[in-house]
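Each chain you see keeps its place in the complex, though not every chain is here.
All chains are identified by letter, namely A and B, in their written order; residue positions are counted from 1 within each chain.
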Amino acid sequence: MPVVLRTTLGPKTYFPNISRISFEGPGSDNPLAFRYYDENRVVAGKTLREHFKFAVCWWHTLGGTGADPFGAPTKDFAWLRASDPLQLAREKMDAGFEFITKLGIPYYCFHDFDLVAEADTLAESRRRLDAISDYALEKQAESGVRVLWGTANLFSHPRYMNGAMTNPDFAVVAHAAAQVKNALDITLKLGGEHYVFWGGREGYCSLLNTDMKRELDHAARFLHAAKDYARANGFKGHFFIEPKPMEPSKHQYDFDAATSIKFLREYGLDRDFKLNLEFNHATLALHTMQHEMQVAADAGMLGSLDANRGDYQNGWDTDQFPMNLYELTEAMLVLLQAGGLQGGGINFDAKTRRNSTDPADLFYAHIGGMDAFTRALIAAADILEKSDYTRLRRERYASFDSGNGRAFEQGQLSLEALATLAAQQGEPEQRSGKQELFEQFLNRYL
Amino acid sequence: MPVVLRTTLGPKTYFPNISRISFEGPGSDNPLAFRYYDENRVVAGKTLREHFKFAVCWWHTLGGTGADPFGAPTKDFAWLRASDPLQLAREKMDAGFEFITKLGIPYYCFHDFDLVAEADTLAESRRRLDAISDYALEKQAESGVRVLWGTANLFSHPRYMNGAMTNPDFAVVAHAAAQVKNALDITLKLGGEHYVFWGGREGYCSLLNTDMKRELDHAARFLHAAKDYARANGFKGHFFIEPKPMEPSKHQYDFDAATSIKFLREYGLDRDFKLNLEFNHATLALHTMQHEMQVAADAGMLGSLDANRGDYQNGWDTDQFPMNLYELTEAMLVLLQAGGLQGGGINFDAKTRRNSTDPADLFYAHIGGMDAFTRALIAAADILEKSDYTRLRRERYASFDSGNGRAFEQGQLSLEALATLAAQQGEPEQRSGKQELFEQFLNRYL
């Protein structure tokens, strides 16, 4: 039965001119309405709500004020003005729940210090987290909104400049552990379904001063300790690693899906950990999102997605809102064929441009993204259900479905046996890969 | 005891104006002399000959005639003019042994059809390979030159346009198996120390028409069959996988060292296979060569190297001759610290520019590369032996050498225990990574 979110306002209203966003259909010109996203619509056997589990990202959406390496913040958000850290945190949460419920998004995701500013000591930071999570519980109860995943920010504070889990100094590793313990406690308290590790500072700028092996050993020790603690305290969700190839480091250890899976398996972490894949990170690694998703799905690790898009020609994480229907449809093709995500959802890890400073811009961007995902999912379902796509692809591999091909696939043919068959068969016939025809299925159903 | 190569000419002389290249020392202006490479010089406890095991690459050096996607061959090599394929192959081999012995390079590497042109049938191709390998054995005996590794060209022929081991058509897979069987036989016959797989067409141009999982399963079946055959026939060397991220495919399955190691372990191939790493492939994958070498070394898989350099701004495999002392010195730092290569050597997988059409250009290029490797090895040894480099790097990790850091490294501290330590210790002290100082060690010893 569909959960209906209740629009949840705080003492102040932060988006007074914007009311609940409704579905108006493809013909609508209203930029503050959904043209495609209707959470109860059923596509390929499930509602959109079940497919997507959209989440708002506290980091970018409520805390991203537009600073870049060449400029100061541009966005003077009304919910970031209080001088008292906890008062600011509550107002930020009010704005967040107003925003999320006006959009009808069922989940949110957070770093520990997205919820409330870090304090000078671990103890005081913990007190702040305890207080703001009490308030979050109230807002969650009132609205029906839930936590998709929590995480700890192990990259912004200067102490992590040489890494957190992989810092050459044990004192920093211990500090990171304390921070993760708190973040796990808060995630559990708020009913967070999963927990994410993004290794922004786990990597290196120069191999000259780095002992990579020792650092990776430490990371594995750390992750085991975190996992054991969470499990002992009743955490049932998945842990997610979020691959990214570079930035801020020259080289990050979790370069891509394959590298991360190799690491998790090498250190015996692969039963508890899956991947949280991001579009922009996939393209920065010279892959495509569909490639990363397929690698993860084939390893049983397609956990969750961070939705955004990069600029292929600006070699850093631009985190633009998703609107490219090609990228999204190819991703949804993998998602549908993989049977969906393993527990996770789709978090908008995206930011409006630095010069998109109107409050409405946040709405345009999320609406555009939700509509784009919807359109892509429908197109992917159509391609799989209505077109020749599946048949054509399956037929390419038909020679392995029976006979010698099947025997080979089952490991029953030696190199000599294969060579004998080759000598008998003569030169193989040429078979076109028909890529242009396959590509036309995309434009046919967009 | 040093092996002295005998200059080995055939019926015709192909480089009549060039005599044996000798070592003249750093002060020499002679572009046809070594300024640094002296094979018997001892650096860090081994001769240069032992460190490097340089090899000439039949593919580029004798067969690379300068065609590119926009132009025809430019190099009218005198050894490629005979109309009879076997006569051409013998003249090519004469030229090769003249070249290699005039340079004093102890090894060569080949694809099957670098040795002699492929014929119309497997049987005829095999007959040609048998004949030319008889001739190669004579030349090897006369000269003292050896085979570092052999391989099969599974990418040039049109039949492999959709892959070889991973082709969607079983008939092509079987053909590839027959070809690999022959290549293994020839490698064994010639005393080849190792055997390489480079998956130029194992990958995809579009995931739309590709079943990645099924293709990788087939690749593993294929590699097991090849390995089992070779072992049964007495092959004692290593098998090497050569990672490359892209080109000719959009996405190649052996993207980088980490991806290849993941694959080898996943399918139980990691005991017999190691990696053959290439500089230009490393940088195309957005890594550095030292990174790839370190990843391989930490997995016990630093097998062999393909020496060249890429252009960081032209996103394809330019395969230029190595001359960048920074890239090489950082690579040699990893090599020395890893205790050298696991059986392999350094193959010049490099080509002179398309417009470098003089026979002497081939000599300038190889001499330049051998001198550059030598200078880099000496610099790396100096950095490790004479400078503060090793001490400074070790000190960065000293907190893990004893006490709580050591207990953590050994897995004896839980997350709670770490958090307790963090609460006690207060904010960690800041420790500079001193990257600019580390970098100056390079310029100090170049």
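The rule we apply is simple: a residue touches a chain if its C-beta (ideal position, glycine included) is under 8 Å from a C-beta of that chain, and two chains touch if they have at least 3 such contacts.
Given the structure is predicted, the values throughout are model-derived calculations rather than measurements.
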Subunit number of the complete homomer, 2 shown here: 4
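Convention: only the chains that are shown with their structure count from here on.
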Copy-to-copy rotation for subunit A and subunit B - C-alpha atoms, rounded to a multiple of 5°: 180
Chain centre separation (subunit A, subunit B; CA means) in Å: 37
Of subunit A, residues touching subunit B in the complex: 121-123, 158-159, 161-162, 168-175, 177-178, 180-182, 184, 205-214, 216-218, 221, 224-226, 228-229, 245-246, 251, 255-256, 258-259, 261-262, 265-266, 285-288, 290-291, 294-295, 298, 330, 333-334, 389, 392-393, 396-397, 399-400, 404-405, 408-409, 411, 413-416, 418-419, 421-423, 425-431, 433-435, 438-439, 441-442
